[in-house]
Each structure stands twice: as C-alpha cells, then as structure tokens.
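The complex appears here without one of its protein chains, the remainder shown in place.
Chain nomenclature is as follows: A, B and C, assigned in order of appearance, with residue numbering initiated at 1 for each chain independently.
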Amino acid sequence: MKKIAVLTSGGDAPGMNGAIRAIVRVGIKRGFEVYGVYEGYKGLVEGKIKKLGYSDVSEILSKGGTILESSRLKEFVNEKIQDLAVEQLKKRKIEGLVVIGGDGSYRGAMALAKKGISCIALPGTIDNDIHGTDETIGFHTALYNIIDAVNKLRDTSSSHHRCFVIEVMGNHADNLAINSAIACGSEIVITDKTGFDETKVIEELKKCEEVYHKKHAIIIVSENILDVEKLANRISKETGYSGRSIVLGHIQRGGSPVPKDRILASTMAEEAICLLKQEKSGLCVCVKNNRIVSKNIEEALVEKNENHDWLYQLFFDLA
Amino acid sequence: MKKIAVLTSGGDAPGMNGAIRAIVRVGIKRGFEVYGVYEGYKGLVEGKIKKLGYSDVSEILSKGGTILESSRLKEFVNEKIQDLAVEQLKKRKIEGLVVIGGDGSYRGAMALAKKGISCIALPGTIDNDIHGTDETIGFHTALYNIIDAVNKLRDTSSSHHRCFVIEVMGNHADNLAINSAIACGSEIVITDKTGFDETKVIEELKKCEEVYHKKHAIIIVSENILDVEKLANRISKETGYSGRSIVLGHIQRGGSPVPKDRILASTMAEEAICLLKQEKSGLCVCVKNNRIVSKNIEEALVEKNENHDWLYQLFFDLA
Amino acid sequence: MKKIAVLTSGGDAPGMNGAIRAIVRVGIKRGFEVYGVYEGYKGLVEGKIKKLGYSDVSEILSKGGTILESSRLKEFVNEKIQDLAVEQLKKRKIEGLVVIGGDGSYRGAMALAKKGISCIALPGTIDNDIHGTDETIGFHTALYNIIDAVNKLRDTSSSHHRCFVIEVMGNHADNLAINSAIACGSEIVITDKTGFDETKVIEELKKCEEVYHKKHAIIIVSENILDVEKLANRISKETGYSGRSIVLGHIQRGGSPVPKDRILASTMAEEAICLLKQEKSGLCVCVKNNRIVSKNIEEALVEKNENHDWLYQLFFDLA
Partner (left out) sequence: MKKIAVLTSGGDAPGMNGAIRAIVRVGIKRGFEVYGVYEGYKGLVEGKIKKLGYSDVSEILSKGGTILESSRLKEFVNEKIQDLAVEQLKKRKIEGLVVIGGDGSYRGAMALAKKGISCIALPGTIDNDIHGTDETIGFHTALYNIIDAVNKLRDTSSSHHRCFVIEVMGNHADNLAINSAIACGSEIVITDKTGFDETKVIEELKKCEEVYHKKHAIIIVSENILDVEKLANRISKETGYSGRSIVLGHIQRGGSPVPKDRILASTMAEEAICLLKQEKSGLCVCVKNNRIVSKNIEEALVEKNENHDWLYQLFFDLA
C-alpha cells in the first residue's frame, strides 16, 4: 500500500485537526503518500481529494473544527453511491482510508472495507457515545466548554437568586450531562437515566433553598428530554428561585482542543497508520482501560458500553 | 456626613464588585463608615443593611455579579415605599447612598435625593445604554464574552459551511450588537438602526457565498428584533449555507471582569466618594470624552447619546 | 470511626479543593463528622483543626489552590513531631485522616498510620510523578495552562521568526514536558530522558528553517536541566531564528481546575471515604488502567511507573 487518504465525517469535534495532522505526518514518515478528502463521504464520492504534505497540516493542531470539512450523506448506505467512492479512490491508486467520525461514519468505513478499501475508523465526536471505546476525540473539550459557560452563569446566578436550567449536548447519550454535572457541582442533573419528574425537581429545589440556603441552583439537562424554558418558568412560579434557561448549543463543540483531546487524537492517528502499514482493514481504534487498542468495527458497534452508574452515585453523594 | 451606604440594583454587570470594593475602601480612607445594602432597593426597604470593612471586599475584584446581590422593585416608584427606605437609612444615621445600576436605578436614586438622602449614581449595565455617559461598567466584559463565544462558533461553522445567526443582549440599545459585529468581523449585523429585511439578508448571504466564496457566515442580531431560529431555517432553505441559530443569553453578563471594567468601576467609585465628601447629591458619575465627570441625574437621563453612525459605516466598510 | 480529618500538604495542585469538598460532603453523607486541618502537617502539629460543614465547601470546586492551605514540614520525619500530631487528633477523637499531596505527604501518612491513625492518601500534584498511579490531581490543569501559554507565544513567534525556549515544571519527572510538547506541537523537547546535546539542538533548528521553512520554533524544556536563557542566546547567534526564553513558573499550577481534575478529585475522595468506612488504613488511592483502586502506600511508593517511551516515539513521529 502506497497511497492512503483521510476524511472527517458527521458532526465536527475539536481534536479532529490533530488527528488529520498526525495521519499526514506519521503517514509520510512511514512511507505513505497521504491524501485529504474534503467534505466527508460526499466529497469522496465527488472526488474532492488533494495530496497533503507536511506543511499543509502546520498550525492546525490548536484549531477546533476540521480543515477537511465535514458533511452528512445519508445516501451513502446505497451501494451504488459507495461504488462511486471506491472508484474515486481506485483511479488515484489510493488503497487505504482513515475515517474520523461517529458511528454513522463507522458504518460507511465498514461498507468500503467490504469493497476492498483498507479502512480504519477513529472515534471523533463530542458525545463520547461510540461503542467499544472509553473515550472519543472531542469529548474533553466539549466538557471544558460547558464548565467554562457554567462558571460564567454562576456569577450572575448568585446575584439574583437564580436557578439556571442548562441544556447540554450529547445526542442520546448522557456522558456530557453527567460528567459536566459533577464537574460544575450542579444541584440537579436530568438525563435519560434519571428520568424527569417535574414535581420532584421542584421539591429538590425547595430543599436547596430551605435546608441548604443556597443562593442559586444549577440544573444540567441532556438534550432531547424536556423544554428547558418551560421548566424555568415553573421554577419561577413555584420556588423562591427566579428560573432562567439556556441552550448552550454549538459553543460546546468549538474552541481550541484541550491537551487531552490533542494527545488522544495524535495517539489514535498513529495507531491507524500502524494498522494500515500492517495492511489491516475494517478496524476501529479504541481506548480501553487507558490503552490504545483496535477492534473489528462490526463487533465494536454492538459492544455494550461501560456502565457508569457509579458516576450517578458520585453525583448524588456530592449534591 | 459620617455614614454612607452602597447598593446594586437592576441586572447585574461584571465590574459591580470592583465598584463596591472601591466605595468601601476609598470611603473608609476618606473617613466614612460604609454600609452594604443587600438585594437592591428591596433590601433597602427591608433593612438588609450591614457594615462593611476593608477585608469584607477582599478577593471580589475579579468576580462577576455583585456580592450585594441585586433585584428589581417596581413598587419603588411609590412614594410610601421610598419613605420606608429613607426611614431605614435614617434610623442608622446613614446620610449618603451610592447606587450602582441602570436608568431604573437612577430614578430611584433621584427620588431618595429629593427626600434628603445624598445620592450618587454609578452606571452599571452591560448594555451601555445609559444616557449621559460614554461607557458603563460591564459593557467591555460583555463584549469580550460575545467575541469569545463567536470565536468558538467560527471553528465549527467553517467545518460545515454554516451560517450562524447569533442573538446578543443589549436591551433596546444596539451597542453590544454593532461593537461585537465589528470586533468579530461578522458578515451581517441586524439592529433597530439597520432594520430587518429578510430578503435582503438572504441576498447578502448569497453574495458572501458566490462572490467572496466564504466558507461560513456570521450574523449578529440585537435582542427583541427577530426570531433567530426562523431566520436560520430560511437560510438553510434558500442559500448554500446550513443555517443555525443561538441565543447567547446570560453567558454574556458572567465571567471575570476585563481590566477595563475593573479600572472604570474603581475610578467611578472613587469619584462618587469625592462627591459625597463634598456633600453633593442627585448626581451621576459619567465618562465623557475619556474624562470622569458628574452630572445632575435628571439632566443626564434626558441627554442625547452620542451618535454612532460611524460605527455602522466602519462595519459596512469592513464586511 | 466517627470523626475524620482532611489535610493538603506539599505543593498545591488545582483540584485539591474538589477533593476537600468531596471528602466533606461524601463523608457527612456516610455518617462522619469531618474536620479540616489547616496548613498541612505543620497545622496538624499545631492543632489548626476546624470542623467543616456542607456549606463550608460551597463554591470551592472551581477554585485553584487549596482552601486548607498547604506547607512543607521537613521535621515531620521526626517521630516526636509525629506524636504531637497524633495527640492533636486523639484529643479531638479524630480517628481517620485523608492526606492529599505528593510522595513526601504519603510518607507522613504512612508514619501516622503506624501510630494508629487510619490514614488514606490521595495523589495531589501537577507533576504526575507519584508511583503507583497513572494520574494525579492537578496534572491535566497544569498541562492546560502550559498549552494556553504556548498558544500565546506562537502568535508573537511567527511575527518575528523566533525560537522560544520554554521551561515547564515537573520536578524530576518528564510528564508535563513530553505531554505538553506533543499537545502544543513543539519542534523539540528536552527532558532527562532525551538528554541535552546543545549542538544537536542547533542542527535540528537549522533543519526546521532550511528544510521545513518554519517561521518559528518552540522548544519545551523540563525544569532543572539547562539554562534556557543561555540556550536562547546561542540560538540567536547560530541559527536564523531569534532566540527567546521563558520560565513559565507558577502560572502552571494556578487557574480553575479543568473538568478532568475536578472529576478525578471527586472520585478519588469518594473512594477514600469508602476505605475509611471500612476502617482501612495505610492505603493510597490510585488510578490504574482507568479504574480507581487502592494500594498499600509502602508498596505503591516503590512500584515502577508505567514506561512511556511510546510518547517520545509519538513526539518524534509528529515533529
């Protein structure tokens, strides 16, 4: 194998650029020619492919987003579309492909692997919701961004006896919510796992006020569970706190990646190059128990994720 | 005059703590006993008043919000309520009062001045919308917070060919919007002054795409003008950009005050003490042409604010 | 056991406050009375001990440093001094003690354990140099601070064709140096492990300039190895870069803890309480392969640390 390519797919995540940089630089050191595919699978199908040299990835390590841009292409489940992608690679004699993204991207990589392209997948998503790996590229930066925002909200909360209801990202996973709840010392956390009982929330807030005499309260809510504005209004009516809501939104996925994400991205990318050097395919790079390992994509996707009930226990012990 | 008090009122603003600290410390140096009134005019009426010493204001300079807490008390226009406030001060022999807040707070100060309390008002609001002064305590920090947030949104915007529609605060003023639009280099700004023509916005975005080949676009919108989510949806449908909206909300008023706000707060507070030392009343402290001056509150409130059409000109020259 | 205490010792580390907060809150939930010892072992000997309630640890999670303050007491190796400490605890009927600090602090905990106090140690140091654990409280925040500083230096470096020689902390360990070198994408790293060959450094810089046409270069140096100013001067003389040096110093140990350190601190503290509940003593809490475990302090201190040659390999592959 002499030529390989790299693409980013799905939602962008801080650290993706660090992975791209490492694929290019380590790839070149190990004897590959490395190509960048722009705009994910869509760009792959359309042939938006460009050779990348050492200097093309200078100064990107500290930047959020992805210089290769990303997109979602639902039609990529269609085999005819996949064939077009394979064709684009074959006519350039590109035999290996590194895909950085979430589980949708993984499925695309699996499909291409079956069609003879050596595919390696890297977990890039702020949601940390990819099966088979303990950590994904971007998660720690998103967590940092949430905590930074909550720091700012606390100041103003205390000044007005406020309860802030804060919606954080996470797709259908609760990782960002429960971790940020612990890290910011929120009073209440609401996720799929805790469920949402409005009356109980009101009662807990009354306890914060009457028993603990807290000047303000923070509620962290996972996305797709409830209407934060409505809850804030009820809080204003039924407790002594003045309720306010905020949807943190895309601020969470921006910013310069924290060191942890930069190192994780670089390490995983180096592993991907090693796997391609060994002519492996259909694998994803994972972190398990603090080690970098590789797994069959299909098996990884059905693997049960670590139970983190202990995080909830910790949260309740601290709140 | 031997005893004076300080209160914060209305929305909190970063830098208010710096003003409180300076009132206390400079006040003590100039021979006053200084009292803190908690929870604004509401607390004043209820007698939530406590003597403050040098160390009570240690370590607060770098904190957002206000340690004296704030509140809004609409009933304070009622003279009977004002009399209760005067009574609370008189029975403690407090003859002077420094009020930090927006124009609602100024009117309260004016009312108390008429009833014999020596009142000095300081402009504390992120909106920079107080008549008579070029700058208010909190404005520069809010601007910083907005630019910090937009920095984060740009990363992810470029990766997905996005147009972000960002609602910033400012009450009915456009200061935060037009200044942040220039400072973040946004493509479009929408305020009361520009008006909002949806079709024109769409056209301008098409120009950004087709003429300037911009990978992403940022639209800054002043609050209370349009539904940012709706606009984002139309952008997705009618331009090549994927539209997304975000309401920055209370993040803008949080965080550690920037140096400019800390110095402004300290300087204005020192001036307030000087004025009380001279037994002045019914005045507000202002910045005019880079000088600290004092004005009659009544006159200041009707003074016409600086025209800043030149900021719009600058914006259009740069965009 | 009904009464327990907590102290911080040695150099402070961001996250220590999160550990203190968790010891107090989880401790109370599990039925203990919790005491705070001020100023480390010195304060213990002097009886600077105060009961801590739920609210005493409010609002400290996001703060650097340690509210219990810290100190170094070399004389604590002296058994007579240890007896004084035991006495202070016994007369208050405090039977358990959690010590947060580095290996010097561990040895103190071990000594007290031998004298009948149930002692549990938590690893708190930015250097990540404690045997037996993969991670210490404070390390990730220090890494973040370094990367933040290097980000700022890069801007100005590129503008003046500069090479910055940056000294980072780490005591005799290379963890901060090698991890920050990877995370900031430095050109060169110098630690105990790489050794320091000045002539080779000059040659490598010439390669950066002539082969890679880099506008600037960054050299990360572990403390206690070389005089960064001297190296910078030689770089100015013998390469095309203008050399500058900076010793980052205590900025590295300051600032609000990153989420990772807050969660790690909370988790480890909860484990410490569990161990005390089980009447365990002479143990330290560790992270091994992403799990919280406890080990005998004596054994942990002689355990060989994880080899991280792979980090150097990764660094050289990326540089």
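By our rule, contacts are C-beta pairs under 8 Å (C-beta built on N, C-alpha and C of every residue); 3 or more make two chains touch, one makes a residue touch a chain.
On a predicted model such as this, the values are computed, not experimentally measured, just so you know.
Peer 1: Would you list the chains present here that the left-out chain is in contact with?
Peer 2: When the full complex is considered, the omitted chain touches B, C.
Peer 1: Which residue among B:Ile4, B:Val37, B:Leu68 or B:Cys184 touches the omitted chain?
Peer 2: B:Cys184
Peer 1: Can you tell me which of B:Arg21, B:Arg107 or B:His131 touches the chain that was removed from the display?
Peer 2: Checking each option in B:Arg21, B:Arg107 or B:His131, the one touching the absent chain turns out to be B:Arg21.
Peer 1: If the hidden chain were put back, which of C:Arg25, C:Arg107 or C:Arg244 would touch it?
Peer 2: Among C:Arg25, C:Arg107 or C:Arg244, only C:Arg244 touches the chain that is not shown.
Peer 1: On subunit B, what residues meet the omitted chain?
Peer 2: Where subunit B meets the chain not shown: residues 21-22, 25-26, 29, 54-55, 58-59, 61-62, 134, 140, 143-144, 146-147, 151, 154, 179-180, 182-185, 212-214, 256, 258-260, 262-263, 266-267, 270, 289-291, 314, 317-318.
Peer 1: If you put the missing chain back, which residues of subunit C would it touch?
Peer 2: Against the missing chain, subunit C presents residues 8, 12, 14, 63-66, 69-71, 145, 149, 151-161, 164, 215, 244, 246-247, 249-251, 253-255.
Everything that follows uses one rule, which is that only the chains that are shown with their structure count from here on.
Peer 1: Taking touching chains as linked, do they make an open path (line), a single closed cycle (ring), a hub with spokes (star), an all-linked set (complete), or other?
Peer 2: Shape of the chain contacts: a line, open at both ends.
Peer 1: Give me the C-alpha superposition rotation for subunit B onto subunit C, in degrees, nearest 5.
Peer 2: In short, 180 degrees.
Peer 1: Same or different for subunit A and subunit B, when you check if over half of the residue numbers at their contact belong to both copies?
Peer 2: Looking at both copies, the contact residues mostly coincide.
Peer 1: Centroid of subunit A to centroid of subunit C, CA atoms only: how many Å?
Peer 2: Each chain reduced to its C-alpha mean, subunit A and subunit C end up 28 Å apart.
Peer 1: Taking the mean of the C-alpha atoms as each chain's centre, how many Å separate subunit B from subunit C?
Peer 2: 40
Peer 1: Taking each residue of subunit B in turn, which ones touch at least two of the other chains?
Peer 2: None at all.
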